[in-house]
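Here it is, the structure in full.
Just one protein chain is left out here, and the rest sit where they should.
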Amino acid sequence: MSQNIQKIAVLTSGGDSPGMNAAIRAVVRSCAFHKIKCIGVFRGFEGLIEGDFKTLGPRTVKNMINRGGTFLKSARSKAFKTKEGREKAYQQLQKEQIDAMVVIGGDGSFTGASIFIEEFNFPIVGLPGTIDNDIYGTDVTIGYDTALNTVVEAIDKIRDTANSHNRLFLVEVMGRNAGSIALNAGIGAGAEEILIPEENLGRDRLIDSLKRSKKAGKTSSIIVVSEGDQIGKNIFKLADYIEENLNEYEVRVTVLGHIQRGGAPSCYDRVLASRLGVSAVDSLLDGKSNIMIGISHNQITTVPFSEAIKNSNELDLELVRVADIVST
Amino acid sequence: MSQNIQKIAVLTSGGDSPGMNAAIRAVVRSCAFHKIKCIGVFRGFEGLIEGDFKTLGPRTVKNMINRGGTFLKSARSKAFKTKEGREKAYQQLQKEQIDAMVVIGGDGSFTGASIFIEEFNFPIVGLPGTIDNDIYGTDVTIGYDTALNTVVEAIDKIRDTANSHNRLFLVEVMGRNAGSIALNAGIGAGAEEILIPEENLGRDRLIDSLKRSKKAGKTSSIIVVSEGDQIGKNIFKLADYIEENLNEYEVRVTVLGHIQRGGAPSCYDRVLASRLGVSAVDSLLDGKSNIMIGISHNQITTVPFSEAIKNSNELDLELVRVADIVST
Amino acid sequence: MSQNIQKIAVLTSGGDSPGMNAAIRAVVRSCAFHKIKCIGVFRGFEGLIEGDFKTLGPRTVKNMINRGGTFLKSARSKAFKTKEGREKAYQQLQKEQIDAMVVIGGDGSFTGASIFIEEFNFPIVGLPGTIDNDIYGTDVTIGYDTALNTVVEAIDKIRDTANSHNRLFLVEVMGRNAGSIALNAGIGAGAEEILIPEENLGRDRLIDSLKRSKKAGKTSSIIVVSEGDQIGKNIFKLADYIEENLNEYEVRVTVLGHIQRGGAPSCYDRVLASRLGVSAVDSLLDGKSNIMIGISHNQITTVPFSEAIKNSNELDLELVRVADIVST
Partner (left out) sequence: MSQNIQKIAVLTSGGDSPGMNAAIRAVVRSCAFHKIKCIGVFRGFEGLIEGDFKTLGPRTVKNMINRGGTFLKSARSKAFKTKEGREKAYQQLQKEQIDAMVVIGGDGSFTGASIFIEEFNFPIVGLPGTIDNDIYGTDVTIGYDTALNTVVEAIDKIRDTANSHNRLFLVEVMGRNAGSIALNAGIGAGAEEILIPEENLGRDRLIDSLKRSKKAGKTSSIIVVSEGDQIGKNIFKLADYIEENLNEYEVRVTVLGHIQRGGAPSCYDRVLASRLGVSAVDSLLDGKSNIMIGISHNQITTVPFSEAIKNSNELDLELVRVADIVST
């Protein structure tokens, strides 16, 4: 164990995701377990620069594991992108005698952390916290499983109306440039079609496919559209196009929006966040830095920030085939 | 009991709402209880015209009470607005030897039913099935309570993100020209402001109020906007206006959309639908017609279709005051 | 308005129920609205005696409306049943210069409050907070609607297994000596039989009824049993009796237990709690005391503590009939 580390800071950065509180709690309690101090930094790198700190003990984080969002709050920081801002942040860390830090966020946050590490030789490990599941080096990110459940529960409700009225619904889901949410939630929600950025189906093949479905006896349909998909990018225009070219269904659009980011985390996300939080402290105490801790094949794994940032996950072709078959 | 009624038809019409299946089930089992036959009509008045019928027995409706939507499906029928369409519908009823009918829907459906009754002297009673709670003559409509829960659960999720990022969210909810959903779900979700069609707050008073909230220490805000509200009518423009004139928060918009119509009904809606379904059959057997059956002061009540259609509910000023006080 | 009241205390007492936090929040914000102070008392009358107080402002109660339980905590106090204990409690109130109090709880709490009022002429109003809906003078209590939803959602899950295995399930629900939860949740969950303390069906009639159901083609069954029901009192023995005398189903027992008391309150409970909390402060400022504030026919109503305590609600015979018919 690294004898030098007596105080660890933890912050959340970028978009919030369910399970971030569970991860913070695990970091805090892991520090207590190892008898070192833990400091919470409010509002991400912004609060780091301003020294917006609070000592966190095991009881501070009680009843936090089941809350959505992040009680440390999050923010996007322009100041941290400047040398000056990072300099101030480092001074705050020095002043508070903090020896290492855990950053929970996405690749933007890791980019910032990585620069900071190089500049000040300050130990940081990252945990992947985003619903989008778009980070290289981990099979899943904290919040992703919860978001999938939120999406399928929402579409289950929409399906009630779709069935009752023989309608076609276009449902837009989050995921930035990754189709993970759309593909998995689309399978889970029993979608007839799934439009993802990684594949370009084309509008005409979509129309053809919907015609075949109609012929095969389908009376209502759900199409899940990833926000990053090209033909679904303007989902309202796509709806008009389908109405004009299919002439079989009334078409309706629902943009699920921010309900996907919140909510009590699923058990999976709570356990994942707990495992990663414990590992983050272990890693720092082991002298590690400049890495993200993830999960691969259900085992804790690490990847250098540099790789997590520059690579992206490949489309899972088995899943694409499953989606195709189960929507028969 | 009216000895003439041996067979009752039931249909759902207009927008679907959670609890419609529970109401159908109650009608079906009530018929069985009274040892008369029950015929389900698919796709509302459209299916009535086409004779799209199915005999429903007590076991047909098992495991239906907890399903959203309507298994009889619903539709808006242009044909039923014509004399010719209604003539065909009447012939179908005659052919099937149906003696009376229960129509579950909103005021549009009751208008159609009322004309039909006058033309053919055919007994019909109506049950209020809509999430909008905008029907005169009943304190609540079937589906309304479930929609309120869906809305507050969605806003609870959005609040996680609002809190985590110190943001202001505009959340659009359904309700047509009635502010019932917005007002009640707004109170339930702890909204800072609620915009409803019955009141015109005005954009500037909204900005003033948000400024006061900010001064009072609020760091995030939820504004619930009824789809029928005038200043909220274009919610994206309103968001821009707030960002320009408040300059304190990032503003985000979520349009909850069709998730509000679906989902397993709440216990309240299941019980309400069961009570109304039983009463509908009672009323027809008692020789009643041309009425809607509702609930007033927790008692079964009836109102002529003519009144249900032409009147609208008044805004509950006590609730408006409560909303005002609890958002202090 | 009573000019004498400058500071109001609020406490929760007896078993917790969902919506108590919403009620506290409404009391706190209503005090702020009227520009008077509000003091939270922890752990009910026990904390009152010990002077376990905290000043509550509008921001203290933010994000509280959707939380189950009571953040002021609750307790049953033996000491408050003694003259000495109540004397201490009064001294604490004097010391803190508290002028009036809101007590959220059940009839046990109101009994204590009533004695205290008589002894010290100290103004108190009560709000009915219990899932059991067993308090005279209000149609519904805070937490009851949420508990009903919890019960039907649990039974919906159990029904999946009952259907899959052609089993009969006995499900015990709370409610003390009142059958409200069992009757309403039983209808909502589509129970075949509902055993409530207000009616004594008798074991043999139960067996006969189940035999008829089986003949009528039912392949699985849910029987909802109120904890206060006589023949269901030992639910495991009842299960054995049914297995011995029916010989048609495997019988299983589930005691839902404490999940019924918790959870995020339903929209209805949040709105109800908000209305009652606002009214409680209104009433105290109007010089009222020794009353419980409830809801009757959807209007705010008041009843003297003495009546709330000694009377009990009558069984709703319309509902009993509905339950009977819809389980056909």
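A few remarks follow.
First chain written, first letter: the chains are A, B and C, and each begins at residue 1.
We take it that a residue touches a chain if its C-beta (ideal position, glycine included) is under 8 Å from a C-beta of that chain, and two chains touch if they have at least 3 such contacts.
The structure presented is a predicted model; accordingly, all values stated were derived computationally and were not measured.
The undisplayed chain touches these shown chains across the complete complex, A, C.
The hidden chain makes contact, of the residues C:Asn63, C:Ser77, C:Asn133 or C:Thr150, with C:Thr150. The omitted chain makes contact with just one of the residues A:Ala9, A:Leu72, A:Val151 or A:Leu256: A:Val151.
The hidden chain makes contact, of the residues C:Asn4, C:Thr55, C:Thr82 or C:Asn166, with C:Asn166. The missing chain, though absent from the display, is touched by one residue of A:Ser109, A:Thr161 or A:Asn184; that residue is A:Asn184. For chain C, the list of residues touching the undisplayed chain reads 12, 15-16, 18, 20, 43, 67-70, 73-75, 150, 154, 156-161, 163-166, 169, 252-259, 261-263. Take chain A: the residues that touch the chain left off the picture are 25-26, 29-30, 32-33, 58-59, 62-63, 65-66, 139, 145, 148-149, 151-153, 156, 159, 163, 184-185, 187-190, 216-218, 264, 266-268, 270-271, 274-275, 277-278, 297-298, 300, 318-319, 321-322, 324-328.
Quick note on the criterion: only the chains that are shown with their structure count from here on.
Under the contact definition stated at the top, no chain borders both chain B and chain C. Separating the CA-averaged centres of chain B and chain C is a span of 28 Å. Note on chain placement: the centre of chain A and the centre of chain C lie 39 Å apart, centres being C-alpha means.
Distance between chain centres (mean CA atoms), chain A to chain B: 35 Å. Along chain C, no residue makes contact with two or more other chains.
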